[in-house]
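With one protein chain held back, the other chains of the complex are shown just where they sit.
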Amino acid sequence: MDGVILKAQNNDFNKGIKSFLLSGLKNGVFDSFILSMQVPAKDSYAWILTYDEGLVKSSTPISPIMTVQGARALKSLRTGTPTQKIAVVMRPCEMRAVIELSKLNQINLNDLILISYDCPGTLPIKNYLEDPEKGEEVFNKILLDWDDKNIRETCKLCDKVSVQEEKTFQSDLHITTLGIEQNNFAIISNSEKGIEILNELKLEIKNLSSRDEPVKKIIETRRKNRENSRKELIPQLIGLDALSEFFSKCINCKVCRSVCPICYCRQCYFSSEKVKYSMEDYLLQASTRGNMKFLPSLLFQVGRMTHMSLSCVNCGACEDACPMDIKVGQAFSYVGDNVQKLFDYLPGRSFEEPLPLSVYREEEFKEIEN
Amino acid sequence: MNKKIKINKSVETGLKELLISLLESRKIKAVFTLERNKDAVYYSLITDLEKVDQASPFLPFMPANGGKLLSKLTDIKSISEPIAAVIHPCELAAFIELIKKQQGSLDNLLIISSVCPGVMPINNISETNLDEKIKKYFESAKNSNIPTGLRENCEICSRIIPTNADIIINLMDKDIDNSFELYINSEKAEKFLGDENGEILDSDFDFANNTFPQNIKDIISQKEKNRIAVNEKYKFDQLGMDGLIDLFGKCIGCHSCGGVCPICYCELCDFDSAEHEYKKNVLKSDLNSRAGVRLPPNTILYQLGRLNHISTSCVGCGMCTDVCPVDIPVGMIFSSIGNSVQELFKYIPGENLEEANPITVYKKEELTNFED
Amino acid sequence: MENNILVIGAGITGIEASILLANAGKHVYLVEKSPIIGGNIIKFEHVFPNFECATCLVSPRQQEVLQNSNIELLLLSEVKKVTGKPGAFSVKIKKQARYVDMENCIGCGACYDVCPVKIPNEYEENLMQRFAIYVPYSGSLPNVPAIDTENCIRFAGEECNACQESCMFEAINYDEKDEELDLKVDAIIVSTGFQQHKPVAKYGWGTIDDVYNAFEFERIFASNGPTTGEIKKKDGSEPKSIAIIHCVGRDENKYCSAVCCINSLKFIHYLKEKIEDIKITNFYRDLCLPGKKYDKFAGDMKSLGTDFIRSDDIEISSGDKSILVNYMNGDAKKQLPADMVILSSSIEPQKDNNDLAKVLGIELDSFGFFQESDPDFGTETSTRDGIYIAGCAQAPKDIQNCVTQAQSAVEKALFQFNLK
Partner (left out) sequence: MKERIGIFLCECGPNIAEKIDLDKVKEALEHLPNVVIVARHKLFCSLQGKEFLKESIKENNLTRFVIAACSPKQHELTFMIVAEDAGMNPHLFQMANIREQCAWIIEDKDEATKKAILYIKAAYKRVIYHESLDKKEIVANPDVLVIGGGIAGIEASLALAGPDRKVYLIEKTESLGGKIKEFDEVFISFKNGQSIIDERLERIEKEDNIETRLQAEVIDVKGFLGNFIVIVKTGDSEEKIQVGAIIVAIGFELINLSQLKGYGSLDCDDIYTGLEFEKMKKEGKITTKSGSVPKSVGIIHCIGRNEVGYCSGVCCLSSIKFSKYIQDKLPGTNIFEFYRDLTLPDKAYQKFYENIENKGVNFIQADDIKIANEKGLKIKYNKNKSTQPVDMIILSPAYVPAKDSNSLAEMLRIPRDDSGFFTEEHPKLAPVNTSAEGIFIIGCAQGPKSIKDSISQAHAAAGKILASIIPGKKLEPEVRISYINEAFCIGCQKCLNTCNYGAIYFDNLKFISIVNEVLCHGCGNCIASCNSSAIQLKHFKDIQMHQEIIEILR
């Protein structure tokens, strides 16, 4: 892969990225930005849309925690933006969700320039909140050594951390640090739009083959992690009893749904009048087994799975937010992988790939027919 | 109706046996109460008397506000056959607030509640030394102490007496491991209970006139003190805009607090509707007036809006804090501000089914002190 | 002006015209000589090019005819006399007694179970039998039987009232009388349709087993037909090879019926659906596939697997083990054995067109179809003012064009009275 190499003094990638963005602003390739930024109380991060140089400078493009999944933030711009070249810096999983939502017209990609970066994973919000300052420190270290001890469980299993020849996600530009010389980072064009931008900036394109090996290694590690963790997970998910047990702690708060970038419905079916039953119905249900968890939550979980697993990007936001520490993200990711395989579909792989359920292919599912 | 029934059994066994006998005699069709299964705790609708044994009616947890659940059970229409429900005082209060919004009905519900020592944060359920903790909890309650490790909200909650319940059990009672007392607080309860259940005595509680034994009074005043202390700590009344931003700055707009809130009864929250999405021109003017805007918008406005919408009815149950993924003390804020608002209107949510929510009625003299 | 219009023939053309006129606020007398409505289209299991089930396709329209209060349906009826002029025609209708009350009958079928008479069912191309009290097909509309007095033994003088006794609804009335109706109408639309050509002797139809004409094969494939859709030879075995002969009757009639080619190609789909490895050979002269959709349809059908042999001289004879198709290929005489032969026979004018033309005072063309006033600009106008022709009564055509003509004839009828 080819790309441009830029300086990041003292390995401060955030600073390097910001100066790249600001040079883009000067050259007119960007006119505004959507970036992650520390909140005034310095204990969390939020997304801002800005064209102000000062705000860009105080932003943190690569932040230690994922609070609002980026796609959810972009969704609030779906009716249009006043600026036309908004550079958006987000994680690969956020990019993938952005692409999924764009297929449902929830995000308009026309005015956005999507910039992804090599993501080592993020810290669990809860751990970070215990001591934000320490969290910053820990994360800065992770950015350099990619040690996955302190990152979220779901991140440990993520193999879509960087761009490589085999396309697993799309953005316009990709910031890469893996395998790049100390105090440097590189930018790869990951789309037509990206190529145009790098051309416009007249930066020297260099071969970045040095990153092939480290990227491959990380991906392999992650895949192995996933395999290992799935060995444990799968038996907990197969069969109704197991599944029921898996979600038994669920308190129906539905925060998993609220933070999910893919759950786009305004009124969730499972919160609508359609699932309101009368007392008689509930009693009848309870009397078949003698007792019944009230309100039952398994149907919600399975229902949400059927609705969004095709587009699940395994961002782990749900698991991070679950007050009961259910491994909901990992469960969805497992089911999602399998469903996506059925349709040979990878959410967020490309701008053009249509949602499988919105297209009809004559040959699909032939094997099930007989 | 100052009567109580004394039952010479430990409180949990005694209550379960009572419930079983009610089921057996078909006086009730089902029991709604807490159940614990390994590290899961949930409300359960039990119809089979053999399953009552699995229940843990007094487990100090609140997986969901029971008032909200009872509303779901009785929303479409009232219950046709009696059900006994064991819930906490704040859950009952929430339920009554919902009934005022036509979202439920007390018909045929036999409400059993307790003088409540409080509950623990819901995620404690997975802790390894939980049984030990629960034991300690009951030990404190028995000795009229406030248990440790409660929800923050429970620490400042002085509405520990479920004055509207049909049957009330005092958990702050020294003898509770050997005998306990059921206070019969309604005609409905009298229909279900009689001397076959135990010895009938005169009650030392007068729920109608708020007369309680000294140990309970002490706890209430301790909790009131706690509330004042918390108010002083957070200074909710002096936050100002910056303070609010500091407090809610972390909010990610997931709206889970509203999702679990029993008082948030709207089918579709206004803040989830398209009304609260950025419109292009609004965004443009926002960007012109400020250097940057936050995405998604209105996270703080949501909190203020919700506060506005529910503060008169907030029962301070603390569900919201429990589910907040970014650890904002939502429940404390709402409870404190709710409390002040409720004081303004002299309104106690859930106290009286007949009393209308103050924002739905107009009184000529109200808030006159703000007029100048 | 009477605001009444007479439509003769309740096939798809007559149905379309009647519904349209009724919607326009006209009172429609829909005269049909058979006991049911639907005409030829309901014989088809599937219609090209989309393979819709024809009965499903038309049954909503049939229901509409039955339920529309502006349409007066006169079944088992024939037009006997027409006098007067446009805007004031007097029409005499002979309506045969049905002997079954349309209001009371619920179509339960109890009556035909007890009928002692069994005769070939002409609606099923005589491939199965019916009773003297009968509905032509299962699923016919209206779902009310009629008594066929020609075959009913009671009407032949014998003592039998089996059907009446079996009816729980007192719907059967032997005393019902034929009626003569006098109608006043403004205009008349003739949509009497067509009949299928009877293949001449050289095709072996009626003499050699397993030689069928198109409608017979259509019924064999029909799920509500004699074999409930199973394609079998007379001896019960499954045919392994089949020959489809196009243009049967073209030489005799001197015209191309325009729809037989594509209909014959549709049979490939019928056959392959039931017998996957059947060998199919189409004998054709020119594949006549006019229109935007038909070439593609033909391509799809060809891809299912069939041979095409171009030949205009075909004779069918019976061989030892199978049927033989004798044909000329160039100057060479050739033979092809087949287990079954389908003759795609042409569309022909109804045999009683002549009588009806006389009654209506309109002309027939040299083929026996009703003569249009202008071959380019007035195909729906007959040679008499106020009388319109539509569908295969005017010329052979496909369903689409029949419906078009029905709509066009309606416009002309309405136009005549300046009802625009």
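By written order: A, B and C. Residues from 1 in each chain.
Keep in mind that, in the parts below, a residue touches a chain if its C-beta (ideal position, glycine included) is under 8 Å from a C-beta of that chain, and two chains touch if they have at least 3 such contacts.
Values in this document were obtained by computation on a predicted structure and should not be read as measured data.
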Interface partners of the hidden chain - shown chains only, full complex considered: A, B, C
Touching the absent chain when the full complex is considered, from C:90, C:207 or C:400: C:400
Chain not shown: contacting residue from A:13, A:246 or A:264: A:264
Touch with the omitted chain, as defined above, among A:104, A:195, A:302 or A:335: A:104
On chain B, residues whose C-beta touches the chain left out of the figure: 268, 273-274, 277
Absent-chain interface as seen on chain A, which is shown: 78-79, 104-106, 264-267, 269, 272-274, 277, 281, 284, 307, 358
Positions on chain C where the hidden chain makes contact: 12, 16, 20-21, 23-25, 47, 49-50, 52, 57-58, 61, 63, 67, 103-104, 106, 108, 110, 168-169, 250, 254-259, 286-296, 310, 365, 367, 369, 374-377, 379-380, 395-397, 399-401, 403-412, 414-415, 418-420
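Methods note: only the chains that are shown with their structure count from here on.
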Those chains which touch chain B and also touch chain A: none
Centre-most chain [mean C-alpha coordinates]: A
Chain B and chain C, separation of their C-alpha mean positions in angstrom: 76
Averaged-CA centre spacing for the pair chain C and chain A, given as whole angstrom: 64
Parts of chain A lying in touch with chain B, wherever the complex brings them together: 32, 34, 37, 39-41, 43-44, 46-52, 54-55, 67-68, 72-83, 125-126, 129, 248-249, 251-255, 258-259, 266-267, 271-273, 276-280, 282-283, 286-287, 289-295, 320-321, 323-325
Chain A partner contacts - residues on chain B that touch it in the complex: 29-30, 32, 35, 37-48, 50-51, 54, 63-64, 69, 72-81, 83, 122-123, 125-126, 242, 245-247, 249-250, 252-256, 259-260, 267-268, 272-274, 277-281, 283-284, 287, 291-297, 299, 319, 322-327
